[in-house]
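Shown next, in structure tokens, is the structure this report addresses.
What you see is the complex with one protein chain gone and the rest in place.
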Amino acid sequence: MNLASIRQRLRPVAGETWLGLAYVLPIILVMASLVFVPLVTTVIDSLYRIDPMRPGTPFIGVLNYKNLAADSNVQHATWNTLVYVVLAVLLETAGGLAAALLLNKVRRGRQWLLAVLVLPWCLPPVVNALVWLWIYNPSYGLLNNLLKAVGLLDNNVVWFNDHNTALLLVALVHVWRMLPLTAIILLAALQAIPADLYEAAKLDGAGRIKCFRMITLPLIAGGLAIALSQSTVFAFNLFDEAWILNGSSLDTRSLIIQVYMSAFQNLKFSYGMALSVLAMIASLVVSLVYVLKVYRETRFD
Amino acid sequence: MLRRHLIASLVMLPLSFAVPAFVPSASAADTVEVLLPPWGTLPKAMTDRLAAETGTALDTQTLGWDQILTKIATSMIAGSPPADATEVDWSWVGQFGAANWYQPLEGVVDAATIADIPSAKLFVFNGQLLAVPYANDFRVLIYNRDHLKRAGIAAAPTTPEQLLADAKAIKAKHISQYPIALPLSASEGSATAWYLLTKVFGGELFNDQFEPQFVKPDSAGYKAMAFEVDALKSGLISPAATGLKDVEVQELFKKGEASFDLAGWAGNVAVYSDPAKSKVADQVAAALMLTTTGTARTIGLPEAVGIPASAKNKGGAKAFINWFVKPQNQIDSYQTLGNLPTRTSVLKQLNSEGKLKSGDVILQQATLVDPLFKQGTPVWYPQFTSAVSSALNQAAKGELTVAQAVAQIAEQAQSAMQP
């Protein structure tokens, strides 16, 4: 590529700026009015004491945030949420990648297999959680009965009596529901890899693992970053599964459940909003860390 | 080409639905919007009668019970009424009252009617009535007559010790593996069961200054929790109870696996006696709540309807509430939706007509309903009760001792009371 053509490509085509802005104008309008303005309002509200049970809404600065740091329920919920995030991201990425690779190889009946794969997501969340509640039921649940049938268990186990097991089981229901999202994103990325790249690599004598490392992984890095971020964000926002399976129990209480309880049950509105802002920042930071890492490590020339 | 065509026709299809999307907000002056849970959603026969008798058309929003508070809080904080009349649970009274969200109903419903509804006093905040109860719910002891007979027990237990002895006898004869049904999960149903047992052991949760009264080992609250944990440890309550909510525990009773529904809902006697829903329909009986003092005290957890202070059609809402608490409508609501009437006169009438299962016990127990908080439901009740259910659940799972659990509740209660 010569210098002139590079210059040519760098120089904006006449009207390009306006065309670009025209293309993104709907996005700016929708996101600004429905997300960013409300978000800024909430952040500002979190600096006031907005508690309908007490008169006035005085400015209190970062007092809500200070109180949050000392709240033992918040500490519990934070820890639980971090566990959910780690479990969800690991299991969804590993499982989703495996499912995507599998679907990419299937020749016959692929659309049926994909339909099967997305089924968990199609079940309304409430029905989903109730189905799992029944599976985990300590007396008649499928889980106990299956484990007893294969001889791994002698007596029924009350699964939610153990703090760690409870966290794992809640995370598992979440993973079951969210894995299709990761799988579809990665499948779309896999589909975009031209087949001739693999053929060329095979001619060079590259094995399967090498092909995966040298071709597949770098080329799906974009999709992987998207998938990882959404896994993280959805795990930070985990609510339904923990709420229906184990109620407000501290063992499985997530940050968003804590937000809900503070703002909508205890009606300490700005306190809950401050916590939700912190949860948002945390999920952003975590996502950003590995979006950057994925992009950096898999960049190829 | 074919592909694009198919996609285009597929995506155009729903668009044709989307056009008539704008629904004009109800403008007719005699339409009343109400926000109620599924069991407050009246059948068509009743709403037709409402229209015929009062000229009001009912526009009902039905929401699951958990979600109603979310909906009310969102719209109130955003400054718009959720509906003209809404559900008000007894546990929200402190918050709604302090926030001035609901319109006082003095003079809206006549005094004689209010006097006929004893549970109305639970909805008084600062001397003002905020909502009128439409569904009664207090606790009675429900038991399986057949189990007791087979274990050679002549009468229902009246004290906690008798209950334990009876349960042991039933377990010993292998009639039921876990005779007592009681929820111990981290849910509201477990917390209210503990409040009930605190009354059974003859005490209160708080004194007049809202100081916790359940921390000392000889206090009623402490004894009540120890009673629950011991019953669990000695195998009289199913180990699964630590994960079961109240409705799930009730399933155990319906299946005939448990002999006592200790914190039974009065309205559930009818449900348990229905062969379509219960395997023990002809073995169910109710008895007065246990007691250690001689008076079988119980707690009531009724639900009511109130009018948001910012409601648009207050006149219509008042007409609806007045109509809803009429005896005939309470009877209809009981027969179609299972809401136990709140008017004493209606309960008596149903009993005399033989339409109230275990009616004598229920009528007697109805006169012994104590408010959970003498001063009225405090604003910090939601925080307090979630601390209770968490600590109780931890104690049942053996993560905390009873002493630690009650201390944790007291500590969190005090922090909830801090502004």
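Chains here go by letter, A and B, matching the order in which they are written, and residues are numbered from 1 within each.
One rule holds in what follows: a residue touches a chain if its C-beta (ideal position, glycine included) is under 8 Å from a C-beta of that chain, and two chains touch if they have at least 3 such contacts.
Heads up, the rule we're going with is that contacts and distances are computed from a predicted model.
Among the names given as "tRNA 2-thiouridine synthesizing protein C", "Response regulator transcription factor", "Gas vesicle protein" or "Carbohydrate ABC transporter permease", UniProt records the absent chain under the name "Carbohydrate ABC transporter permease". Residue-wise, the contact with the chain that is not shown comes from A:280, picked out of A:86, A:168, A:214 or A:280. Touching the missing chain, out of B:250, B:291 or B:358, is residue B:250. When the omitted chain is restored, the residue from A:161, A:216 or A:237 that touches it is A:237. Residues of chain A that touch the chain left out of view are 12-13, 16-21, 23-24, 26-28, 30-31, 33-39, 41-42, 45, 98-99, 102, 105-106, 110-128, 130-132, 134-135, 139-140, 142, 145, 176, 180-181, 184-185, 187-189, 191-192, 194-195, 219, 222-223, 226, 229-230, 233, 236-237, 240, 256, 259-260, 263-264, 269, 272-273, 276-277, 279-280, 283-284, 287. By the touch criterion stated above, the residues of chain B touching the omitted chain are 3-4, 7, 10-11, 13-15, 17-18, 21-23, 25, 35, 37-39, 43-44, 59, 61-65, 67, 70-71, 74-75, 77-80, 82-83, 247, 250-251, 254-255, 265, 267-268, 271, 274, 276-277, 279, 335-338.
Methods note: only the chains that are shown with their structure count from here on.
One inter-chain figure worth recording: chain A and chain B are separated by 36 Å, centre to centre, where each centre is the mean of the chain's CA atoms. The touching residues of chain A, counted against chain B in their complex, run 50, 52-54, 137-139, 156, 158-161, 163, 246-251, 260-261, 263-267, 269. Remark: chain B residues 69-70, 73-74, 76-77, 95, 98-99, 101, 185-187, 238-240, 242-243, 245, 379-380, 382-383, 386, 389-390, 393-394, 397, 399, 416, 419 touch chain A in the complex.
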